[in-house]
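Certain chains of the assembly are absent from this excerpt, and the rest are unmoved.
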Amino acid sequence: SEEAKVEDYMPSLITKTPLEGRLLAIKMVRKTIGTIQRDPEIKQTVRKEYEDDPQLLMYAAELVAIEFRTIAIANKYWR
Amino acid sequence: SEEAKVEDYMPSLITKTPLEGRLLAIKMVRKTIGTIQRDPEIKQTVRKEYEDDPQLLMYAAELVAIEFRTIAIANKYWR
Amino acid sequence: SEEAKVEDYMPSLITKTPLEGRLLAIKMVRKTIGTIQRDPEIKQTVRKEYEDDPQLLMYAAELVAIEFRTIAIANKYWR
Amino acid sequence: SEEAKVEDYMPSLITKTPLEGRLLAIKMVRKTIGTIQRDPEIKQTVRKEYEDDPQLLMYAAELVAIEFRTIAIANKYWR
């Protein structure tokens, strides 16, 4: 099934610290874009385009912020 | 009714693992765009346009992130 | 009052299944745009413009995702 | 104070029905833009610009969706 081909990059949403949660959020964004666009060359050019574009950099940060909220709630804010 | 024509691509929001939830989110985004635009040719050209456009790729990832939050809450974060 | 002119397209947010909730979300988006812009001709040209524009198609899907979350929570995720 | 000048367009977030909640959301969006830009002439030209622009029409619908969620939660989804 489609699931088999996809590396399980998030066996769980639970992390020990907020920072770990942040890195998981960044990984989820990267892996999702990787699932939508699998061609390594296209990914490379895409990466080059957004690297120095303020709007696209902020967009990447927004995606991280959205995923991070999900993880923060899952971890009860590491209270 | 309109419902009959639409394939039931999400009988439930409950999944066993976060990864399964992620794939359901990706499917929900694809199917919804498919409901809004049913013409296969237009869908094909649209797919080609966003495949190598950083902003549109990130937009697709944002839609997945929004749906994924709904699924994550439904599954109580697979805690 | 303004309310009288507006057809009641959502007497309730409760639906039997996730798919029904999805169709209600799509209807809410369509009716809301219809309330903001009532001129049928303008709506027709607007529809033609976004039909084959990847960013606008994804935007329509984002609006559905935002409304769907509200409906999913209202229905306790059809658990 | 600034508050005095502003008409109280939302004494309460509680409404009897989802439709009433929707109309309150539309009013909140309109009044907020009115608070940010008070000049009637500018508001008129702004209105004309977004009336037949698919992206701006969808943006107006997105603002309604965001406010509607807040109202729906406040009213416990009119369950």
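Order of writing sets the chain letters: A, B, C and D. Residues in each chain are counted from 1.
Keep in mind that, in the parts below, a residue touches a chain if its C-beta (ideal position, glycine included) is under 8 Å from a C-beta of that chain, and two chains touch if they have at least 3 such contacts.
If you're wondering where the values come from, they're calculated on a predicted model, not measured in any experiment.
Within the whole complex of this structure, the shared sequence is present as 6 copies, and 4 of these are drawn in position.
Keep this in mind: only the chains that are shown with their structure count from here on.
Averaging Cα coordinates per chain places subunit A and subunit C 28 Å apart. Rounded to whole angstrom, the centroid-to-centroid distance between subunit C and subunit D, based on C-alpha atoms, equals 16 Å. Across the interface of their complex, subunit B is touched by residues 2-3, 6, 8-14, 28-29, 32-33, 35-37, 42, 45-46, 49-50, 53, 55-56, 59-60, 62-63, 66-67, 69-70, 73-74 of subunit A.
Put simply, subunit D touches subunit C in their complex at residues 17-20, 22-23, 26, 51-55, 57-58, 60-62, 64-66, 68-69, 72-73, 77-79.
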